[in-house]
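Entry: chain A
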Amino acid sequence: MKPWTRYLYMIWLIVSKDIQVEWRGKQGVPVMLVFALLIVFLFNFALQLSPELQAGLAAGLLWVSLMFASTLGLNRSISLEVENKALDGLLLAPMDRSAIFFGKSLSNLFFTFMVALVLLPVFSLLYDQNMLHLNLLLVIFLGVSAFTSLGTLLAALSIQTRTRDVLLPVLLYPLALPILIASVEASRGILSGQSKFELQSWLFLLLAGNFLFYAAGILFYGTILEE
Partner candidate 1 sequence: MTISCSSQITIQGLIKRYHFRPVLDQLSLTLDDSSFCLLIGANGAGKTTLLRILAGLARADEGEISIGANHNFSDHLLRLNLGYVGHEPMFYNDLTAVENLRHYAHLYLLTDAEEKINQTLHLTGLSQYQGQPLRTFSRGMQQRLSLARALIHNPSILLLDEPYTSLDPLAAKFLDNQLHGLQKPGRTILLAAHRPQRLLPIATHIAWLKAGKICQHLPIEQLAECPELNHYLQERV
Partner candidate 2 sequence: MPANTTNEMLWGLIVILVILLIYTLSLYLRTLSAKSQQTKNQEK
């Protein structure tokens, strides 16, 4: 097996293991989905959103509920590994530590993207706005990918503290703010019919975020996990 295929194979092993555990326990995606919908209803009553006003806020609401839901997923994903110190098992495996980072962040990305795919039709119904654009899916993919890669990295930090995963939102949200802004603005642009060209700067920002956080993950995940 050539080094590259072995590296990708390891990443696939971690992702498939996470999917297998999720399929068996069903503690991840359903919880995230219900939590996201809960957030939407809470905001609806809290902000007394009138129907016509809501259309503009749909993008913002989508991303805030996605952000909170994916935080649950990030915490579950890391506490899964720390439960029986299964993370040591991964550290014992003959692979570079960055493969663990890739595996975990891709599996987080996969679960959060699943939640997003279910949320979109629900939002379309709630705000009678067709939200099933291909461009929107691309923006959601880029935004969620940046958010979950940064989240995976910070979850490895927060899990080592005394309060375990309570600290993740405090560490994650200020750092992830640009990603949230870019994603909401890009989604709002797409929903209001702007072409991808007009949203170029937002997409570039999302790409930069992705690149930055994946690079940080590769560089520091090993350092964070090593004792």
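By definition in this document, a residue touches a chain if its C-beta (ideal position, glycine included) is under 8 Å from a C-beta of that chain, and two chains touch if they have at least 3 such contacts; residues count from 1.
Behind the choice of candidates: all candidates are chains of the complex that A comes from, given by their letters.
Note that the structure is a prediction, hence the values are computed from the model and not measured.
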Determine, using the touch definition above, which of 1 or 2 touches chain A in the complex.
1
Within the complex, which stretch of chain A touches candidate 1?
1, 6, 9-10, 13, 17, 20-21, 24-25, 80, 83-86, 88-96, 226-227
